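Here's a structure for you.
All protein chains but one are shown at their positions in the complex.
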Amino acid sequence: MAQLRKVILPQLPKTPSGISGLDEITQGGLPKGRPTLICGEAGSGKTLFSIEFIVRGALNYNEPGVFVAFEEKADELATNVASLGFDLKKLIDTKKLRVDYIHIERAEIEETGEYNLEGLFIRLDYAIKSIGAKRIVLDTIENLFSGLSNKAILRAELRRLFQWLKDKGVTAIITGEKGDGHLTREGLEEYVSDCVILLDHRVNNQISTRRLRIIKYRGSFHGTNEYPFLIDEEGISVLPVTSLK
Amino acid sequence: MAQLRKVILPQLPKTPSGISGLDEITQGGLPKGRPTLICGEAGSGKTLFSIEFIVRGALNYNEPGVFVAFEEKADELATNVASLGFDLKKLIDTKKLRVDYIHIERAEIEETGEYNLEGLFIRLDYAIKSIGAKRIVLDTIENLFSGLSNKAILRAELRRLFQWLKDKGVTAIITGEKGDGHLTREGLEEYVSDCVILLDHRVNNQISTRRLRIIKYRGSFHGTNEYPFLIDEEGISVLPVTSLK
Amino acid sequence: MAQLRKVILPQLPKTPSGISGLDEITQGGLPKGRPTLICGEAGSGKTLFSIEFIVRGALNYNEPGVFVAFEEKADELATNVASLGFDLKKLIDTKKLRVDYIHIERAEIEETGEYNLEGLFIRLDYAIKSIGAKRIVLDTIENLFSGLSNKAILRAELRRLFQWLKDKGVTAIITGEKGDGHLTREGLEEYVSDCVILLDHRVNNQISTRRLRIIKYRGSFHGTNEYPFLIDEEGISVLPVTSLK
Amino acid sequence: MAQLRKVILPQLPKTPSGISGLDEITQGGLPKGRPTLICGEAGSGKTLFSIEFIVRGALNYNEPGVFVAFEEKADELATNVASLGFDLKKLIDTKKLRVDYIHIERAEIEETGEYNLEGLFIRLDYAIKSIGAKRIVLDTIENLFSGLSNKAILRAELRRLFQWLKDKGVTAIITGEKGDGHLTREGLEEYVSDCVILLDHRVNNQISTRRLRIIKYRGSFHGTNEYPFLIDEEGISVLPVTSLK
Amino acid sequence: MAQLRKVILPQLPKTPSGISGLDEITQGGLPKGRPTLICGEAGSGKTLFSIEFIVRGALNYNEPGVFVAFEEKADELATNVASLGFDLKKLIDTKKLRVDYIHIERAEIEETGEYNLEGLFIRLDYAIKSIGAKRIVLDTIENLFSGLSNKAILRAELRRLFQWLKDKGVTAIITGEKGDGHLTREGLEEYVSDCVILLDHRVNNQISTRRLRIIKYRGSFHGTNEYPFLIDEEGISVLPVTSLK
Partner (left out) sequence: MAQLRKVILPQLPKTPSGISGLDEITQGGLPKGRPTLICGEAGSGKTLFSIEFIVRGALNYNEPGVFVAFEEKADELATNVASLGFDLKKLIDTKKLRVDYIHIERAEIEETGEYNLEGLFIRLDYAIKSIGAKRIVLDTIENLFSGLSNKAILRAELRRLFQWLKDKGVTAIITGEKGDGHLTREGLEEYVSDCVILLDHRVNNQISTRRLRIIKYRGSFHGTNEYPFLIDEEGISVLPVTSLK
């Protein structure tokens, strides 16, 4: 084995999230050019985590980013993060950010029973190119796939979306809603993803605590415990309280 | 980061609920012009919470309100809250309140399999305009959507209702029935909502306690723990026993 | 707020149940002219509670009552409560009680897939008028609705039944079978009802205890804890062991 | 109330089971002329309980009995209880017992999707008359109804069977298999029955104990706790360890 | 009662399993000429238990046996038990054992939606006669019936199989896979069987223990607790640690 380890082999490239504490736990950030799944219950901080990833990228690392929102309109999103010191409007004006609000009409689903992925790709492609985006967020994935009932087809479609994102070379975050006894609603997304982070907001004896856990990170060491995190005036701060395993 | 925080950015506008203790925990009330979801089991206090929100608005903040009731008729509602000192009749007479009892007939559902949202919008619109309402309550959402089985369509319809309310500029409360292991029956409403409050009425060693928790509040800090609350002669009083995290 | 409370507002009218201890916990009895849902598992005491409500009404408050039985025939019912000192025959003879045993045939359900509510209303109407009933019991509701699978239609039908009873001005008890993780089989009845009481018969360390809890009482204060109750020679006695919250 | 209790009212007639300890807990036995449901998991003792009820009736109380077996043939049954000192053959020869093994063929179910109850009634009627039976056992009910999926129809059919048995004036035992979180597979039988007894065979720290509980007994006081019972050379012995509540 | 017990009645005939410790707990072995159900999770020891029953029968009691394997081929089976000192080949050569590997093709199920029981009977009959078998094993039953969805038909088919085996007069073991909250996948097999033994392999604080429990044994006393067992060089050894209750 000894001679094997002498050779200097390429390490997995990473993109710093810019989120305080997280890049320490992940030893450098999220997998570069790959999609990461952020899952958690309503209010666990998925959207905030994603937006901070985009904002920090634009401000600290000069990486423009696209935020594809299915739940909140661009101006609502801007209002929602203003108190954290994130000035989305300014970022949009300086072409560092593009917020794309996709409103899925009932009719779009009723016709074919599902959302048209090809149309989404065209739209994403345009958004990415328009600002030369290096980062992208899709918040949340359930909006795309909740019309699909066949698990095998859902799996194929998930992989198609993930592959498309990889082919674009962008570092992506996809958010997902927590399911019953699964990380996600369908319990498939976590298997297909390269990196999975779970956000948690449990109540214990009437006191709530926010916690983050790296469930899975293909190709990299990382802290594996549950780390408490705070949401304060500067966004999210993860406390890497336990030393790296 | 420092220069970022110097800029004075707009804060999320809020509407004081007027409910004792709650505006302290939420740092100012419910999100202004947006819908808030109040969920809980039968008897947890959803209707009382909603009606107090409307009554306090009318009396303390001069904001007329519409209460759309699917469960209780206008006079029943008035009787039910009389002992809390809420005089609905007087508020109705002075055009500060409008109670709209919507009785969904079986036939309405059987024809199309679901309740017609367009018809509801016309009715809500009329009600809002008739008194210049700034607040509105829909009690409870299950009456509208329990005929829809396709999750993707339900999500689209929920968003359509929420968007319609936002477009009207009213601060809304929508109540929802608790589901199995979810906050709501379908487990979707909490993801689509901007603000979610859970009312709870647990029994422990034969003693029951009422508790309230802000599950989610897009765009704002808030107390995150479980706060005990009382229903007494003056309505609901939430005890912000733990300091704001 | 002060001037608000000075006005003397109407209180919710109540009908004393006559059940020992219960009228203390409910501050006067069940909601007058409205239906109350009594739910619990097999053997929890639903039928006994209901029959005592009717018998006490007839004897102590001079309110004739109708008992609609789907499970037990009139003479069986009489036999079943004889040892509690309830003489149903005498009450029937003196026109203070009418027991209506409704036997639902398989054919009635198979034809339309559900029980015909209109037919029930005619029958109930006749029964109520025949003795000038002020109280009525339907034991148990599952017999009427277990053929309905669409939740939206079930909700509409439940409301139709409840409304019909309210229109008649009778104080009603409807019993319901306990469901999985719900108070009732469908988990809908408790949301539609104005008053919900849960009867419980738990075993702990091989010892069983009967307990009663007011889950919900629209328009009224009430004890909210779990109260032990006994079934003895005089019927049900609830022990209001904890003071009114 | 006082004058009410002075009148001597008829008590619920009972049939002694002859099972050691049980008639003490039930204050006299099972409800005479009515069906009792005995439920429990595989091996909990349902069949043994039922057969002892029949054997004791024939030997101690001179009441001939019919045992309708769907699971075991007459000779198998005889073999199975021989070591408990029950000589079924002798009882059959002396016309005190009739064992009717009903073998339900697949074809019988496939044709109509369910078992034909009318045919069963003719067969039971004949069996009862042939020995002038006062007791009857149906072991187990799932054999009759597991083809029925509509809950409303199942309820109607259950009631039809129970009513038929009552009309015959026999004291009946019907056994039922334990369901998930219900006393029986469908969770309906326990609501329709007049008397329900649960047999339990739990393992705690590798040690198993048999326990019996009267879940429900319409029209009668009874011990309500869980009572340990033994199966020994003389059959079942219930230990009424806690005094009657 | 006294005179009843004086008569010497036939006891249930038993077949010694030859498995160390088990014949002590069962007071003589498995029910002779009847099928016994052995259930447990994957790896709990069902196949080993069954094969040892056959091997001990052939070697110690001169009873030839048929092993019908749906999961493992004859030579695989031989390899799997070789290290336990069981020489299947030698037993086969001396006509003391016949291993019948039944390979169910997809096509066989797709045509009729289920496996053809008649064909199986012909095959079993031939196998039994060819060596004059007194013992038989079917490992595992799910292979036969997992295509049947109607519970009433499944019950009828299970009984048909069990009856066929009884008619052949062989002492049989049928293995079954553990289901959710049931002993078997469908939760039916344990009710239809005369004898049910559960094998368990629980982990507690990272340490696993194998345990065996006689769930049910029609017609016989037996130890009712959970007994630890080992798999070592001589096969299975059950430790009858607690005295017979």
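Read from first to last, the chains carry the letters A, B, C, D and E; within each, the first residue is number 1.
We adopt the following convention: a contact is a pair of C-beta atoms (placed from the backbone, for glycine too) under 8 Å apart; a residue touches a chain by one contact, two chains touch by 3 or more.
Owing to the predicted nature of the structure, the values given are computational and were not obtained by experimental measurement.
*Asks:* Going by the stated contact criterion, tell me the shown chains that border the hidden chain.
*Replies:* A, E
*Asks:* Considering the whole complex, which of E:D23, E:E63, E:D100 or E:E177 touches the chain not shown?
*Replies:* Residue touching the absent chain, from the options given: E:E177.
*Asks:* For chain E, enumerate the residues touching the unshown chain of the complex.
*Replies:* Residues of chain E in contact with the hidden chain: 41-43, 47, 59, 71-72, 76, 79-83, 85, 87, 103-106, 109-110, 114-115, 140, 142-143, 146-147, 177, 180, 201, 203, 206-208, 210, 230-231, 233-234.
*Asks:* Give me the chain A residues in contact with the hidden chain, please.
*Replies:* Touching the chain left out of view, chain A contributes residues 1, 4-5, 7, 9-12, 150-153, 155-157, 159-160, 181, 183, 190-194, 196, 211, 213, 215-221, 224-227, 242, 245.
By definition in this document, only the chains that are shown with their structure count from here on.
*Asks:* Out of chain D, which residues touch more than one other chain, so two or more?
*Replies:* Not one residue in chain D touches at least two other chains.
*Asks:* Could you draw the chains as nodes, link the ones that touch, and say if you get a line, ring, star, complete or other?
*Replies:* line
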